[in-house]
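Of the protein chains in this complex, all but one are displayed in their positions.
Letters A and B mark the chains as written, and numbering starts fresh at 1 in each.
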Amino acid sequence: MSRPSHPPDVSAARLQRSINLPDRALSLFGNVFGFVAPVVVLAIIANLASVVIADAEGSAFLSTSWNPARGHFGVLPFLMGTVVTATVAMAIALPIGVLAAVYLAEVAAPKVARVGAVLLELVAATPAVVVGLWGRSVLVPELNDLSRLVGSAPEGHGFGIVAASLVLATMTIPTIATVSRAILRALPNELREGPMALGATQWETIRSVLLPSARRGLLAAAALGFGRALGETIAVSMVIGGRPSLLPSWGAPSATVSSVLVDEVLDATHPNHIAALAALALVLLVFGALTSAGARVLSRGDAVRA
Amino acid sequence: MSMVALASMVLALAPFAAMVAHALATVRLSAAIVGACASALLASLQLSLITVAIALPVGVIAGMFIAELAGPQAVRWVVLGHDTLASIPPIVLGMFVYAVVVLPLGGFSLFAGAVALALSAIPTIALSSAELLRLVSPSIREATLGLGLPRHRALFLVLLRAVLPGVASVVALTFARALGEVGALLFTAGSSRWLGASAPTAASPLPLEIFVAVQSPSADSQGRAAAMTLTLLLLVSVSSGCSRLLRSVNR
Partner (left out) sequence: MTIPKLSVTDLKAVIGTVEALRGISIAVAANEVLAIIGPSGAGKSTFLRCLNRMHETRPGATMSGKVKLDGVDIHARTIDPVWVRRRVGLVFQRPNPLPMLSIGENVVAGLTLAGEYIERRDELIETMLRRVALWNDVKDRLGKPGTSLSSGQQQRLCIARALALRPDVLLMDEPCSSLDPSATARIEELLNELRSHVTMLIVTHNLQQAARVADTTAFFHEGRLVEHDRANVIFTNPSDPRTEDYITGRFG
């Protein structure tokens, strides 16, 4: 039984081309469903970009005045609004969030810590609209009263940057706290025992050993929180007042990239208007993607990927 | 310093308590409001169910693809795609679904809303499933190979079964998140009141109703918003709780 000996070179690829029909169907569905996500992402970017490119008037978008009725489509006020509110929110949320995490991970008794962690998770799951409702019904009037007490009569009646920043901070603190707590708990115990043996107090240990060791992870948590603050839409739109201003002042109503989308997308008819909104949506997308990628890169530094 | 840390913890939790307190203080339980809550609740449950119905199969099979079926190059792009999709704000997803579902179908619908929510949920389900499958003991995998099981049977009847509690936990999480989401719904499931246009066809989900009710300052609207808020919070807590429970079963 002599045959020309050219034996088959069988590799793993052979297994993929299974004779088995259901396996082939699985492979097909796997590919289709697996690629839904990347394809949708590309479709969204393409969709928005095409709208922008088709109707945009280029540098007109970079002007500082937004007045659709008059054909002004400068988007800078919104960028300012988003950046300012997110930054202020982070300035508040980061220290509080990290300290809360330190409390749960290092200071609190185990039982208290467990309860606290569960409560924190519950708070983190609070829908944005509920936070926005509280912001609108409670925070805004309080801010109005507060500024009256101080003597100024705010144009925004409580709406504006301050309310939006506080609302964002409220939503960001639980995220930062939960992630930071996980990071602190992952630190090896030697980092706590070593300094203790040398006579350091708990807070000295936390300040000079634990927090520096956790720096990368905490930065990742911050990136995550910042990303969330940049992209938060509903709660912000409910308290910010919806009036774009290039130099947001504390008392005046303002607007962010996300709030203008809520307010104007369904009503926009003029192509330049639509293009400007599409450009803003693209900005939101990029903000989200960048902060999320940043958080991933930072946390990958800690974990070892097999 | 410990007091400061404790104070931070309290600050983190306090607003939530304030929200609940405010809702309890302003809630009104007239017959009309209770009825509205009930129909909004129904709409919410329907919406979340449809979302899970779309996102679960796509997400789980995508997860299988990432963990078992795809080559290493494909995996990189697919995972990047999922991570990016997960980072896109829901309102932008809503705009996309508006363009590709609402406009062609000629109107707002719960289905369009569910599609937008599903796009948000698929990455979470897919990446979690992939991670869970990766953690399945290699000896189980070898056993299925040794028995001569074709791949689809090994995956669905053995491997998936091994990670079922974990997948169920993620699904419960998806359900919880879908209950509270508004941004993705603004341009998809829409609300006639939000549009200011013609007669309502069906009730809107709870969070959308809350969003709309907030616009009007009347005490009745506030009471209505409060009632819906409490209902929503209860629902979200229960779903999140289930998710947590299932996660511990997985251990």
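Observations on the structure shown:
Everything that follows uses one rule, which is that a contact is a pair of C-beta atoms (placed from the backbone, for glycine too) under 8 Å apart; a residue touches a chain by one contact, two chains touch by 3 or more.
These numbers come from a predicted model, not from an experiment.
Of the candidate positions B:Ala17, B:Ala38 or B:Leu157, contact with the hidden chain is made by B:Leu157.
Screening B:Leu80, B:Ala99 or B:Leu149 for touch with the missing chain picks out B:Leu149. For the chain missing from the display, the contacting residue among A:Asn20, A:Thr64 or A:Ser249 is A:Asn20, taking the whole complex into account.
Although one chain is hidden here, its contacts on subunit B can still be listed: residues 139-140, 142-150, 153-154, 157-158, 161-162.
Methods note: only the chains that are shown with their structure count from here on.
Averaging Cα coordinates per chain places subunit A and subunit B 17 Å apart.
Of all the residues in subunit B, the ones that touch subunit A in their complex are 1-2, 4-6, 8-9, 11-13, 15-16, 18-19, 22-23, 26, 57-59, 61-62, 64-66, 69-70, 74, 77-78, 80-93, 95-96, 98-100, 119, 122-123, 126, 150-153, 155, 176-177, 179-183, 186-187, 195, 207, 210-211, 214, 222, 225, 229, 232-233, 236-237, 240, 244. Remark: subunit A residues 18, 20, 22-23, 25-27, 29-31, 33-41, 43-44, 47-48, 95-97, 99-100, 102-104, 107-108, 116, 118-123, 125-134, 136-138, 170, 173-174, 177, 202-203, 227, 231-234, 238, 258, 261-262, 265-266, 278, 281, 284-285, 288-289, 291-293, 296 touch subunit B in the complex.
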